[in-house]
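Just one protein chain is left out here, and the rest sit where they should.
Presenting subunit A:
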Amino acid sequence: MSTTAETGTTYEPATDALATVLAPGARPPRPSAWSASITFGWRAVLKIKHVPEQLFDVTAFPLMMTLMFTYLFGGALAGSPTEYLQYLLPGIMVTSVVMITMYTGLEVNKDIEKGVFDRFRTLPIWRPATMVGYLLGDVMRYTIASTVILLVGLVMGFRPSGGLVGAVLGILLLLGFSFAFSWVWTMFGLLLRSEKSVMGVSMMVLFPLTFLSNVYVQPETMPGWLQVFVNLNPITHLVAAVRSLMAGTPDGGALILVLVWSVVFIGAFGSITMRLYNRK
């Protein structure tokens, strides 16, 4: 008899048992926007628990990026890998985390086809909670990636003059920006029809954005027309701000620009995302 629930064939709906669960108890008040978002964040964490392999992209990928670019360019650009690492680490951290943000779009795109999304959309909760939940789960992933890179960097000889406080502040700024930037991907995740196209668009956006910046080399070494793009690129501002925080010499201008960009991303892409979510 222990297989009752397992086989699903010997179950007989019992009127009494069902009557108990149907007894209309008082409905609890609806959860707050924050509480609903956190609950969806918990869902994202549960998914990581069930499929831990998906942490590969936030551990192995950043590790590879850091090692690869430090030793590839270090000698040529700064005389030695350790010298170069002082310049590169904040930038490679930004690049890795910003690249990882695209998984948000893939996840949303995969989930939206599932019936469970319909259930979420019929719940009387704060509408953006589902999407904010994804992003909260992702912020956890970004934290893991940043931590991995910081630790690897420290082992390889990265010595930020801003100390631990500076490094942590830099990471916090990066997490905040990434949360805002991810709304671009929730939009594409809802807009595009397949995971493949989400992937394609992500690459088209991320490669120029991360490479055509100040991550690898000083923009002054580039041709003038390229400098124009690089100096407008939000990633450039983010890298400058993170670098300045880690170096213990906060760059107020860059910090403000990053905050402005973040507000713009949430305002523009967040509202498009919610429009798409409500119409899907």
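Assume contacts are C-beta pairs under 8 Å (C-beta built on N, C-alpha and C of every residue); 3 or more make two chains touch, one makes a residue touch a chain; residues count from 1.
Note that contacts and distances are computed from a predicted model.
Enquirer: Which protein name, taken from UniProt, belongs to the chain you can't see among "Cytochrome ubiquinol oxidase subunit I", "ABC-2 type transport system ATP-binding protein", "Fe-S cluster assembly sulfur transfer protein SufU" or "ATP synthase subunit b"?
Expert: "ABC-2 type transport system ATP-binding protein"
Enquirer: Among the options A:Pro52, A:Gly115 or A:Pro223, which residue touches the chain absent from this view?
Expert: Touching the chain that is not displayed is residue A:Gly115.
Enquirer: Among A:Pro31, A:Gly157, A:Gly176 or A:Pro219, which one is in touch with the chain left out?
Expert: Of these options, the touching residue for the absent chain is A:Pro31.
Enquirer: Which is it among A:Ala14, A:Ala76, A:Val155 or A:Leu232 that touches the chain not included here?
Expert: Only one listed residue reaches the unshown chain, and that is A:Ala14.
Enquirer: List every residue of subunit A that touches the chain not included in the displayed model.
Expert: 2, 4-9, 11-15, 17-24, 27-31, 35-36, 39-40, 42-43, 46-47, 50-51, 114-116, 118-125, 129, 279-280
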